[in-house]
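Every protein chain of the complex appears in place save one, which is left out.
So, subunit A:
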Amino acid sequence: MYAQMVKSTGKGVKSLEEMEPEERHFQEKVDADIRIEPRDWMPEGYKKTLIRQIGQHAHSEIVGQLPEGNWITRAPTLERKMILLAKVQDEAGHGLYLYCAAETLGISRDEMTEMLLSGKMKYSSIFNYPTLTWADIGAVGWLVDGAAIMNQVPLQRTSYGPYSRAMIRICKEESFHQRQGYDIMMKMAKGSEAQKRMAQDALNRFWYPSLMMFGPSDANSVHSEQSMAWKIKINTNDELRQKFVDQTVPQAEYLGLTIPDETLKWNEEKGGYDFAEPDWDEFFDVLKGAGPVNNDRLEARRKAWDDGAWVREGLLAHAEKKRASKVAAE
């Protein structure tokens, strides 16, 4: 899920008749749900769009370590600390699978990292919001991972083999993350007055940013149409957002928390909730770098990369020396 506003070729979707034979062959495989593998022929636009999308997802996992990592040293019990550490460790692992999947398309992890740090590649807007209280760790698991799962479950069937396989592994772990987030919210919502207040405050701050995770309506976007034809996007943003709201509202009710949307109402006819759109101006501002903690996030990643250069160079030099001496011995 952590991919928003991914641009494709920008052109309309071609019909099979308009395609050259190799592209038609490719599209027929996609249509028949046959996975595309790294050695198969694929259109340049498909490859580029996938690199953007998988890269953005990978970067989101990496940057996503920061808001949760923010609470590891302050987690309230040993058990909570361990669960949170394990979760953040999983996210780093997800980043690794995804970078590996993107690398099969001919771009290196280091190149993608440089593009993240220079601002050429994005990560999900959600990680530009701060985690202010312990309840935020619950809200991130419940809402942010919950929204992520909405998008990632269908992506297990995506047309690109390595991406699909990465998604299958990731989905298994994400549902565990969501459950532990909800478990924190349960404890907080049933706890003391202060804890309840923290839980409600976390929901208030994370509700709309979570809805933004799906991106603005893309019902008429050429990029989305193309991505859907390629099966690297399975549902529209609005479909997923609706599904997320419908799933989350009863969970909030069970917790005794109020969704910060006065217009929220069950719509019998459509069989789902009517709800208020998030402030899309805010969304675009955050994407452009004006969110509450954009600077902190990128600064932290740049510092880790720059401060770690000597370590990467040192270990690489050692590996080279070992290889050279092994070759000399042979």
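Simple rule for what comes next: a contact is a pair of C-beta atoms (placed from the backbone, for glycine too) under 8 Å apart; a residue touches a chain by one contact, two chains touch by 3 or more; residues count from 1.
As a convention for this text, contacts and distances are computed from a predicted model.
Engineer: Among "Phenylacetate-CoA oxygenase subunit PaaC", "nitrile hydratase", "ABC transporter ATP-binding protein" or "Molybdopterin synthase sulfur carrier subunit", find the name that the UniProt record gives to the complex chain excluded from display.
Structural biologist: So the chain that does not appear here would be "Phenylacetate-CoA oxygenase subunit PaaC", according to UniProt.
Engineer: Per the definition of touch given earlier, which of A:15, A:192, A:220 or A:263 contacts the omitted chain?
Structural biologist: Among A:15, A:192, A:220 or A:263, only A:192 touches the chain that is not shown.
Engineer: Which is it among A:52, A:80, A:177 or A:231 that touches the chain not included here?
Structural biologist: Result: among the candidates, A:80 touches the missing chain.
Engineer: For the chain left out of this view, which of A:16, A:34, A:304 or A:324 touches it?
Structural biologist: Answering carefully, the residue with contact to the hidden chain is A:304.
Engineer: Tell me which stretches of subunit A touch the chain missing from the display.
Structural biologist: Against the left-out chain, subunit A lists 62, 65-66, 69, 72-82, 85-86, 88-89, 92-93, 95-96, 99, 109, 134, 184, 187, 191-192, 194-195, 300, 303-305, 307-319, 321.
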